[in-house]
Structure formats: structure tokens, C-alpha cells
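Then we have chain A:
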Amino acid sequence: MLDGRAALKRRLPPRLLLSSIWLGLLVIMAVFAPYLAPKDPLAQDLMLGRLPPFWVKGAEPGFFLGTDSLGRDVLSRILYGSRLALMVALIAGTLTCLIGATLGLMAGYLRGWVDLLISRGIDIWMAFPPVLFSILLIAVLGPGISSIIIAIVVIDWTRFARVIRAEAMAQGAMDYVASAQVSGRGRLSTMVAEILPNVLPTIVVLLTLEMGIAVIVEAILSFVNLSISTDDPTWGGMISEGRTSIHQAWWVLVFPLITLFLTVLSFSQLGEGLKDRYDPVLR
Partner candidate 1 sequence: MSYLSIKGLSARLKGTPHRILRDVSLEVSAGEVRGLVGESGAGKSMIGKAILGTLPESVEISGSSILLDGTDLMGLSAKERRRRIGASCALIPQDPLTALNPSRRIGGQITDRLVDILGWTRADAEARARELLAEVQIPDPERVMRSYPHELSGGMRQRILIASAFAAEPKLIVADEPTTALDVTVQKQILKLIAAMQARHGTALLFVTHDLGVVSKVCQSLSVLYGGLVVEDTTVRDFFRAPAHPYSRALLAATPKYSDPDGSLTPVPEEVIRNVQAQVSAADRGVAHG
Partner candidate 2 sequence: MQLLRSVLIRLGTTAITLIGVAVIVFFVIRVVPGNPIAMMLPPGATEADVARLTALYGLDKSIPQQFLIWVSGVLQGDFGTSITTKQPVLALILSRLPATLELSIMALVIAVVIGGGMALTGTRLRGTKTEAVIDVSNGMALSVPDFLWGLFLILIFGVLVPVFHISGRVTPSLQLPFSTNFYLFESVFRLRFDLWLDIVSHMFMPALALAIPLAAIIGQLLKQSLKETMHLDYVTLARTKGYSENHVILREALPNAILPTLTLVGVQFTFLIGGTVIIERLFSYEGLGNMAIDAVINRDLPLIQGIVILFAVIFTAVNLVVDLCYAALNPRLRHA
């Protein structure tokens, strides 16, 4: 990792640079939303419904990106929506990674019945339509941020488990693992001390990609009105509303869509960029 840092200083590829800038910006937006948002994201005013963005005729000063059908400020709602998106990305991504990678490591390294059980579980999971499964889970768990996170973890752990299992298997077959075991190390401690560091780059890349996926899942759940209460600002909820009023007020769809697009693209480009640079396995 040390020479990796040196390489980073030499020349940052544009896709790593640009995606980092956007994600950094997003963090700032989320953290400082109450200070940055020009309006209350929940304030409705039917008199100010469907105002266009500032450069279009009929725009009202103060509503920079226009308003939705209930007169709520689009820009403020996007800013507040970034809070939920990032929270879900971080928490759900990390939890999915922890659980999936652990199961994958155990299956790939311990083999035997542990592997059999986990692999069969992965097979069963792969037979579920993921979007439908997540919607079903939210219906069962009830709306709310913790439900979204649980749904993402339950559905996506296989992404990590599959890759890490294969990788741990490959590493486990190598000589350095055998020599570690001969020297008297326990199986579990070999796993953590010898295998884990070697699959870590893969895990980091997958985690980055997973965060992008989590953002999308959250948007999809909000889109079908199942994520959190429908009043709260979410990108998916805004897109859902924008979809219905697309012929009257395109801006209600376009701005959250672009924000979501850039965010998903950034996570994915960041992951791909990291993969190219550091990960000998996925590359």
C-alpha cells in the first residue's frame, strides 16, 4: 500500500480525481445541508407550485432550481436528500461488506461443510429477483432507514461472498499459507493474518462499488414509495414525482436524476479506478 500512495502522488487518473471531487462535494452537501439549503425542504406553498429553474421565464428568485407541484424547493430537497443517500451508502455498504466478506472468507478458506452451507445459500440467493426481494423486505420490515439498510445487506452480501470466497480459495492454496500453518498458527488466525491482508484490495474495491449500488437501491425503494415517509426529501421520491409530472415540470425529474447519476457514476468509477490501480485479482 505504501508504494501505492507514492503512485497516487505521481499522477491521479482523471476518473479517480473527478469522482473523488464529486463525492467530496456530496459529503459537504450532506453535512452542511441545513446551512446550504436556501429553503425549508418540507415547506409547501401551492401558490408557488411548479416554478421553473432560474433561467426559464416565470422563475421566482430564491427558487434556484424551481419547485415541485406542492411548491417545495427542488434544490433544498436535493441537498437534504443527499443525507439519506450517503448515510445508506456508508452504513449499508460497510455492513454488507463486513458480513459478505466474512462469510466469503470462511467459505473459501475453511471449506468443508461451512463452504457447502454458504455456497448453497449463495445459490439460493442468486435465484431471487433482487429488486423484488428488496421491495418485499421493505414491505415486511416497514418503511424507515434501518429497513432500507437491512434490505440492502440481506440482498447484497452475496456480491462480496462470491468474489471473496473464490479469492480466499486461491490464496489458501498458496505456499505461504501452508508454511504459516506448519509454523503452528491456528486456522482462524491464519485466515485473519495471512489471507485477509491479501484479499483486502479486492474488498475495498467491492465496497466502493457496493456504495453506488446502495444509493441506487435506496432511490428505487423511494421511487416505489416504500423507503421512508413520502414527505421526507429523497432523490428517488423526487424522481417518482418528476416522472408523473414530466410533461408539465421536467426540472422536478432532471435535477435529482443528474445528482443521482453523478453519484452512482462516481462510486462506480472510483471502484473501477481503484481496481485498475491496486487490485491484481479483479483486474
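A few notes on this one:
Just so we're on the same page, a contact is a pair of C-beta atoms (placed from the backbone, for glycine too) under 8 Å apart; a residue touches a chain by one contact, two chains touch by 3 or more; residues count from 1.
How were these candidates chosen? In short, all candidates are chains of the complex that A comes from, given by their letters.
A quick note: this is a predicted structure, and the numbers were derived from the prediction, not measured.
Picking from 1 or 2, the partner of chain A by touch in this complex is candidate 2. Remark: chain A residues 120-121, 123-124, 126-133, 135-137, 139-140, 142, 212-213, 216, 219-220, 223-224, 226, 239, 243, 246-247, 250, 253-254, 257, 260-261, 264-265, 268-269, 272 touch candidate 2 in the complex.
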